[in-house]
Every structure is written in C-alpha cells, then in structure tokens.
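Right, I'll just put the structure down here and ask away after.
Note that one protein chain is taken out, while the other chains of the complex remain in position.
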Amino acid sequence: MNIEILCRPAASSALVKLNQGEELTAEVGAMIAMSPNLRVETTSRHRGAKGGIMKGIKRIFSGENFFLNHFTAAADDQELYIGPALMGDICTHNLRSETLIIQGSSWLASGTGIEVDTTFQGFGAALFSGESVFWVKCSGQGVVILNSFGAIYEIDVDGEYIVDTGHIVAFEDTLNFNISKAGSSWVSSFLGGEGLVCRFKGQGKLYCQTHNPPSFGQSLTPKLRPRQA
Amino acid sequence: MDTEYNFNIELRPDYSLLRVKLREGQKIFAEPSAMATMDTCIKLKAGFKGGVMSTLKRGLGGESLIINTFTADQEGEVTFAPGPMGDLNHYAVNGTNLLLQSGAFVAHGEGLEVTGKFDGVKGFFSGQGIFLLQASGTGDIFFNTYGAMIEIDVNDGFIVDTGYVVAFESTLDYQITTVPGLSIGSKVKTFLFGGEGLVCKFNGQGKVWIQTRTINPFLRWVHPYRRVQNSSH
Partner (left out) sequence: MNVDIRYQPAFATIFASLLPGESIIAEAGAMASMSPQLEMKARFNGGFFTAILRKIFGGETLFVNEFSCPRETNPGELVLTQSSPGDIAEIDLQGNTLLLTSGSFIACTPGVKLGLGFAGFASWLGKEGLFRLSVSGHGKVWIGGYGGVLKQNIQNELVVDTGHLLAYEPTISLSISLSGGIFSSFFSGEGFVSRIRGQGDIYLQSRSLDGLTSWTNKYL
C-alpha cells in the first residue's frame, strides 16, 4: 500500500494505491473517487488487531453513529482518493510501538494492523471551545491517516508546551497533559478569548492544527440563514 | 467574431481569482454575485439569458435562472471570485462539449450555449442526482472547485462520488448509480459525505475534473452555527 498526500495544505486528499488483497479502513463518506476494482463494505467494526467496535460513538454535530468503510483491492494498482469533511490538511503517522491519542474528527483512516479504541476518557467531559469532543486511541503497527482544519504542524515536545484546546489534532500518550486557564488570571484568560488551554509535559510528538473550527463557525453565524428550532 | 478573452487566473490553487481584461464592447456572462472588483467602465446587467423560454428549460437544471452580463463600455478589467475556497479552471470548448456541475459554473464567454439537465437515480434515492450544465459551441468557460482540483485522464474506468464531480468532457460515458457496500442503505439513517452514496461511473476516454471537498459535509458542519429562528405563532 502506498499513500501520497496531494493538494496540501488547503484541501488535501490522500491518494492510496492498493495492490490485490491490500486493505484500508476509512470513515464513511471519506471516499472521493476510486478505481473500479475496489470492494467496499460498511461496518461498525474496525478490523484492527483486536477488532474494536466503534458503535456508541456519535459523530460530532450529527449525533449519528460512527460507521466505517472497509476497502479491499480485488486487483493490482487500484487507486483510492479519500478526503475529510472540512478544508484542511492530511498527514500520515506510522505507528510502531507507541500509542497515538487522536481528536475524534481528526481520524480519517488507518491500516488493518491498527487497533482503534474509542473509549478514551482522559479529558473527562471537558468542553473544547464550547464543543464536546471525543477521542480515539490508536495502537499497533501500521499507518494512521489524520486530517485537520487548517494546516498540520508538528511539535516535538521536550519539556512543556501549551496548546489552545481547539488546535489539538493528536499526540503520543507518552505526554502528560492537563487542561488549565491560559493567562495568569481567569479574568485575563476569558477576556483574552483564550479560555482553556492544554499543557503538555514530557517528551513526545504533538500534532496541532493552525485553525479552529468553532472559531470559524462562529464568525459565519451572523450571515447564515437561520434555522427552525 | 473574435471571441478570444484576455484572462488570468490568480492566487491558485487555494483562493483562485479570475481576472478578465475586456476589450471595448466585449461581454462576459457570469454567475450571480461572482464579481469581486471591476473598473467603472464595465456595466452590469442581470437578465434571463436567451430569453424566458430558454431560462425555464435551464431552470430544470437547478442552477440559477439569472445570468449577469458584464459589458465593457471601454477597455477595462473585471475580477470574479467564487464563494468557497478552492481552485478555478479554464476550458476552451471546441468540438468536445463540457459537462459541469451547476454549482461549479463561474463565467463563460461569447460563442457558447449553456443548457441544463438533471441526471439521477429515480426511485432508489427518491430522485437524487446531480444537476449538470452542458456547454456547447466554441468559446471559453470557467469553473471553480470547492477545495483542490485534480484532473484525471480516464482510460479504462473510474468511479467518482457525485459530490466531488466538477466537470467532464462529453466524450466520456457516465452513469449515476450506487456502489453496493459503500453506503448503509435505507434501513439505517446515516450521514454520509459527498453525494450521499451516489457515484458517477465513467467509461471511455476523456478528462474528468474532481474536487477534494464537497458541499454536504460543510452544510452539516455549519448547521449548529446557524441562529435558531423563533417560530411566529
């Protein structure tokens, strides 16, 4: 399986080239285009190392169940173009022995050697920028494909680093994290519009996104056609 | 009639802007609200292009019935910007017609006839499909994408989710259908990206332009940010 990321960073698409028998699991609806010899199955089971069930996880904003498309190539040189819902970037992370904690809407696809655990509760019921976010824990061997709103930038944390909660894409679980206020006083934090931030401590990789979906959405509110309750 | 247009597409591929330098008397026809800037010697007229009957025929294609005509009283410049972020492309129609999703139309020059049609799957998804425009004649047409644009040279076969089809040459055979296994089916209500489970199967030889984002997921994401209207009674 070969993955190439096109059109970075604005409207990235992952071009996955599969040979006979190779497989990829992606979020339902991620498929943009594909060669005719790819078999597709929709399931709520991820065929990872332990085959975790993703049911019970609701997609943000829709409250719908999280379903998956499982693609298998029935011939060689099959091409599959996938992309996420919002404008932004895509990057791949090759997992070997580490565990990656991923913000739910940032998980796009992964190979079958990856176990996807949707029960991670590390942040409790914390609201990020006013939205409730779910988290996915990936471990095993293979590739994980991540997406973001905005461009993705990597920080190799060695010590401490602060990220506004709406800007977290994924991080290695070797990092300790805690949610706190941004400024030196609560008043300062909220007035300054930053609210809550996440302080990461230790050593590990952190993926951040340059833009924050709720911030953009709120800027559109005055101009959008209102809806019925 | 010299229908050559002096144009430049700037700020590709993320926020593409079409800049056209019109000669005195030259016209260009554009999608409503696409104009970003124009010299004061360019005059705008909104109208039903081709008259009312032709408009009603086009209206069944689902795109806007109004077309804006920009005429240069003197040589001047006009720029066009689509709504969403993304790319913009030019295609010279000459022999091979171009079919495009109605939402992707930005502008076209003189010499082209642009008509609409609806292609869908009747019954299965209760009349869902895509609205296509067909550009025929000899002239220039400009279309935009939501997201990045990928040009595919189809030789054998290629399947594209209908939400991501932007434009394709009429030399291709196409069929709107569903791919078994791609969607859940009508038993379980789900939200899908793209064309809600519909795909466009291409065969033959020709070019297809696809976009890497589509409107439906954006609509679903934006939904909670809309103010709630208080019902009045």
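Structure notes:
Letters A and B mark the chains as written, and numbering starts fresh at 1 in each.
The rule is short, and it goes like this: contacts are C-beta pairs under 8 Å (C-beta built on N, C-alpha and C of every residue); 3 or more make two chains touch, one makes a residue touch a chain.
Remember, it's a predicted structure, so these values are computed and weren't measured experimentally.
The residue touching the chain not shown here, chosen from B:38, B:114 or B:149, is B:38. Among A:29, A:84, A:150 or A:204, the one in contact with the hidden chain is A:150.
Shown as candidates are B:92, B:152 or B:222; the residue that touches the absent chain is B:222. One chain of the complex is left out; on chain B, the residues touching it are 10-11, 14-17, 32-40, 42-47, 66, 68, 81-85, 103, 215, 218-219, 222, 226. Residues of chain A in touch with the missing chain: 9-11, 87-89, 150-151, 153, 155, 159-164, 167, 182-184, 187-189, 191-194, 199, 208-212, 215-216, 218-220, 223-225, 227.
The criterion applied here is as follows: only the chains that are shown with their structure count from here on.
Between chain A and chain B, the centres computed from C-alpha atoms are 30 Å apart. The residues of chain B lying in touch with chain A in their complex are 13-14, 85-86, 146-148, 150, 152, 156-161, 164, 179-184, 188-194, 201, 210-213, 217-218, 220-231. Against chain B, in their complex, chain A makes its touches with residues 6-7, 10-13, 28-36, 39-42, 59, 61-62, 64-65, 67, 69, 81, 83-87, 213, 217-218, 220-221, 224-229.
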